[in-house]
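The other protein chains are all here in position, but one chain of the complex has been omitted.
Right, subunit A next:
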């Protein structure tokens, strides 16, 4: 892989693409740390410090993770890439409901361009909503779960004494964050068009990766070098495991009986369906952790000091990432969602029909239903280890909690998700670079 990078840098246009991507990432990180006008930088830092030891709500944490910590500091790119992703999902969903959109999709590139345009408008709309919501949350102090009271001048995130009318400050803030979202969207598209990898994925990768040094450092600060290096080794082991399993696939050979001539058996089969061990990716983990956030949310309606026995039980088990019940539930939910998601996204009947339509078949198996059954059989077998693997990688951070016996890492409940996403994006991008590299590397032949 390293050699792939060095030779990528030796290929001029690929080097240009990589440097361009790095440049865009730099711009993105700059915007993510740049405080928005009207926000008191020192006070925000005070708040973040104050909450570091405490418990911040899960959804905000997730969003914060995806924005690379920009959200909690209310920076220019506070909303990050999320509004764009949300808008894409909403538009995709709308195509089921609105026939006009479905028709546009069918019109190919020109229709797709229109849908992309709608997505951008919707992104900006969502950005206005979300930025207003976060500004409101920040003013009420809820952004930090009430841990930094806004009536304390040391914690006031958006101070009133700026010399400007307060409504103007707030409007400028909302506008800045909305514009920031527009810029992030553009940056993402620039990477897709002129850089390497998928822009959205690369930006998410950047955000998550950007958090690692500070997270790691805070472990070193509180627990010392020993624990820190142990964790480092463990993380490396996990990454290796993830890289290994993410690439594991079962290849189901497929033949296309359409050529009357020029048919030869080449070394191995060139046509196959690759079924991945982890066919479902990271989505089941996100589903499961979102679901597990519900008990926590439920408890927030009550005073922590006056819980009844049943609420107490939830508090100690389902809402506590270091409890065995929590870990087990999480694990089982992931297995469930893995099967659920695979069954939805991989429809063996549809795949079998498509193969049949173009004259393809699995050698020895009749097309149509027998093929669908066969695919289904293989798929459910291969998904079992896949789901165990997903569950295992996801609950590993929870063992850290037990081991470290320190609740502060509740702040980082998505450790498994983070590694899965990062490895996924990393692999995808490296593959793309490799493929482009291959295309350009013909010097060897020109002797």
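Quick note on the criterion: contacts are C-beta pairs under 8 Å (C-beta built on N, C-alpha and C of every residue); 3 or more make two chains touch, one makes a residue touch a chain; residues count from 1.
Criterion: contacts and distances are computed from a predicted model.
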item: Per UniProt, the name of the complex member that is left out, chosen from "Protein translocase subunit SecA", "ABC transporter, ATP-binding protein", "Ion-translocating oxidoreductase complex subunit E" or "Xanthine dehydrogenase family protein subunit M"; value: "Protein translocase subunit SecA"
item: Candidate in contact with the missing chain, chosen from A:41, A:272 or A:293; value: A:272
item: Hidden partner interface residues of subunit A, rising order; value: 88-89, 92-93, 95-96, 99, 103, 106-111, 249, 254-264, 266, 270-276, 279, 281, 341, 344-347, 350-351, 354-361, 363-368, 431-432, 434-435, 438-439, 441-442, 444-446
